[in-house]
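Below you'll find the structure I mean.
Part of the complex only, each chain left as placed.
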Amino acid sequence: MVSRVSTMLYHHGANILHADQHQDHELGLFFMRVEWALGPADGSLSSAADKFDLAAFQAEFAPLARELKMNWKLTSGERRPRVALFCSQYLHCMADLLYRWRAGELECEIPLIVSNHRAVETLAAFYGVPFEHIEVTAATRVQAEVRQLELLGRHDIELVVLARYMQILSPGFIARYPSAIINVHHSFLPAFTGAKPYHAAHARGVKLIGATSHYVTEVLDDGPIIEQDVARVSHRDQVEDLVTRGRDLERMVLSRAVRWHLDRRILCYGNKTVVFD
Amino acid sequence: MVSRVSTMLYHHGANILHADQHQDHELGLFFMRVEWALGPADGSLSSAADKFDLAAFQAEFAPLARELKMNWKLTSGERRPRVALFCSQYLHCMADLLYRWRAGELECEIPLIVSNHRAVETLAAFYGVPFEHIEVTAATRVQAEVRQLELLGRHDIELVVLARYMQILSPGFIARYPSAIINVHHSFLPAFTGAKPYHAAHARGVKLIGATSHYVTEVLDDGPIIEQDVARVSHRDQVEDLVTRGRDLERMVLSRAVRWHLDRRILCYGNKTVVFD
């Protein structure tokens, strides 16, 4: 597989920048990620770059992939994915993502912010991102999702980031965006699933609190884990201290997950992820 | 309380080396740990040290503690607690504890090693610690504990360290050593309780594995947590890699827990611990 793929890339004038291949013995799977530039390794200008045709390459690659039974994805690093951010009243993840986006750390378009609260409104305005306030109550849940999906469709959204969005999405919504909804949970999953994880962590007397970013699947807090991190706490920390401390973790693990997704470094298999460095 | 205790210490010629006081608002508890030397702060020789009588101080302190409704404990830093180490076939924690003990990191006596396997025998001999092999099967479980308790009693054991001892102790055994049996569990509790936590971690696809040292209570893997630590893993790690990686975590969290216990830095309340720095 490595031989065939790299040889085809060579014939198309591709210059491999970084590649990673890994075989999972247990599952009998072989993972491969190749990132390339066009033109020679010495960086001199190449006529190949002008002529490279992604669609043509794809057409030639497809039969090879079929022959080798590959699941594959081919994208241009130049295309910036379109992302929607969802949040509720807590804005630390939102503020962090928007700041990183502005600073150039996140290579994407953000044409849409959705919230069931108005707290994010001034922040959205500061960053010039259109904000849609969609209230969610037991009574309006269904029509709220209809409205959300309509907005996602209209804006050609490819990735939904739940930046502490405190509402549960329906299976129907989730099915529309497989491996394309990233959530942050405020515990080191699978510990403390469900609501109020910091309260649960405090009650159990753990010495580390954590946060987890993961893709959303139908089962709550059970999707493929992308990133986790922890921080040390002590007996001096009350629940509110855990909440404050945890915010930094949430920011970190969510922004890393979003960046890796945008960089096409994540590959889902079973209920797990491969994150290529 | 701080005023009354420190004043009494002052009158006995104590020189506070380190003290820590903390109030837990929620529970309405006040924690206090005081470590002192005898004699003046300048280190000059003092006649007080010769005359200080722990029993006499204790007798004077008791009524004050009653008046202020304190739960208290008074120990001499010179007395080295007597510790028994239990293990099964995996010896990494054992080897680590014994090495640290020999190197002077653990201030205790270790007059006894107990195992249901013979693997530890040469290691015990190298460190000159008497080793007792007590087989445990479904049929012999009860009489094995009788024999273990008899040995613990004969050696005046004050702390039992389960250094990857893979047998479950009975409630009766545990009740004999409240807050005096330290176990290491190979996950960041409360995630992955029970058997085979590394297999469970691998199956769930976590990005961090952990280990937890805790006091043993009747409920399996549920006692007060003393210390936890984690390490990063990736999709490249198979279960056996997690096991190898995890060994270092287990060694660390167990040896820290034992050291803190020996230094009288741990205080249990409810199902939690205060670990004074």
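Letters A and B mark the chains as written, and numbering starts fresh at 1 in each.
Note that contacts are C-beta pairs under 8 Å (C-beta built on N, C-alpha and C of every residue); 3 or more make two chains touch, one makes a residue touch a chain.
These numbers come from a predicted model, not from an experiment.
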Exercise. Taking the 2 displayed chains as part of a homomeric complex, how many copies does that complex include in this file?
Worked result: 4
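Note that in this section only the chains that are shown with their structure count from here on.
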Seminar exercise, completed: chain A to chain B, mean C-alpha position gap in Å, rounds to 42
Problem set entry | Residues on chain A engaged by chain B in the complex (per definition of touch) | 22, 24-26, 31, 188-192, 204-208, 210, 224-230, 234-236, 238, 270-275
